[in-house]
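Heads up, one of the protein chains got dropped from this complex, but the rest are sitting where they should.
Coming up: chain A.
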Amino acid sequence: MALSHLSSTRSNRLLRPLAAAASSLCRPISTSTEPLVIETSIPFTPHKCEPPSRSVETNPQELLTFFRDMATMRRMEIAADSLYKAKLIRGFCHLYDGQEAVCVGMEASINKKDCIITAYRDHCTFLGRGGTLLEIFSELMGRQGGCSKGKGGSMHFYKKESGFYGGHGIVGAQVPLGCGLAFAQKYNKDENVTFALYGDGAANQGQLFEALNISALWDLPIILVCENNHYGMGTAEWRAAKSPSYYKRGDYVPGLKVDGMDVLAVKQACKFAKEHVLKNGPIILEMDTYRYHGHSMSDPGSTYRTRDEISGVRQERDPIERVRKLVLGHDLATEKELKDIEKEIRKEVDEAIAKAKVSPMPEPSELFTNVYVKGFGTEVFHS
């Protein structure tokens, strides 16, 4: 496994190479783009289609990017937990830690003209689409620097220019909306697709099947992605679904079951799905994933699952640990280098939080803006 020694010219991803590496093997972190082929943890399980190969093409730079992106998301969500407990974040806060491989793997296979729409567990998806830590923490704390100027909150992040359409609080609603995005892409004759993400809880929603039927009839370039973390709030999948094989629930629509904790499997599946839907209409991807936190910050997450189960997944299947092992195993970086990346991330996150904490709340006049695009503002009632 001869690996290249050259360092990338992309400065924003590089560590301070000299000081850190001085004491270890004097080889800087590998960020080469030499292809590397890695097998997914388990094969894909298909429904009415030929599954893609288990061998995924990647490269050292991509693997390190995966590590950095997922570690950033992990750190961000843990920090949000603390902010919520400190009452700096109010209302709802649904954390994604454990599920990072899904949005990171997806981003690796698509571009910003492809669209993503998801439900309320959207902080990491937004970050993956190009959002910044400062925008995220500002929005969570209701400040005017937030991505929705403080008017949306945790569940309502959007980034239209990078194809991220939110951020939706009503379970299941995002699926027909996503099919509508795909409709528009087809109408405009873009060669782009939409990924509509939903959970195992939302998978039973009627409107999902209504939209899927129409999408299949009209051959819309839509990929339904069930992020199956096995619990719809506090209800385990076997208590909510007669058939928890969500990748088969499309019946006449093909599906694929994917290990959602394996970022390379996710990347491969999304690449396959994009090619598929541009030719053949909808497909369903079921990502077998897991959330370490409860449903939201008001749910301890341990009344309906055992602590052993949670720690078991963390030990056996954690997506970041898997990539760490791959990176170390292929000698792409040292343990210390990875730890340094994590330290750097922690610092970035802390800095963003500190900045967001002192940033201003929206002006009172913002109460009445953006109700309409055009005219009239809002109705004014005598107080």
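Definition applied: a residue touches a chain if its C-beta (ideal position, glycine included) is under 8 Å from a C-beta of that chain, and two chains touch if they have at least 3 such contacts; residues count from 1.
In the analysis below, contacts and distances are computed from a predicted model.
With the options "KIF-binding protein", "Pyruvate dehydrogenase E1 component subunit beta", "5-cytosine rRNA methyltransferase NSUN4" or "SEP10 protein" in hand, the undepicted chain maps to the protein name "Pyruvate dehydrogenase E1 component subunit beta" (source: UniProt). Interface note: of A:Phe137, A:Tyr158, A:Tyr198 or A:Tyr292, the residue touching the hidden chain in the full complex is A:Tyr158.
In the complete complex, the residue from A:Gly178, A:Pro221, A:Gly250 or A:Gly281 that touches the missing chain is A:Gly178.
For the chain left out of this panel, the touching residue among A:Cys115, A:Ala202 or A:Ile223 is A:Cys115. Touch with the hidden chain on the side of chain A covers residues 115, 117, 148-152, 156, 158-160, 165-170, 173, 175-185, 187-188, 206-207, 209-211, 213-215, 217-218, 369-376, 378-379, 381-382.
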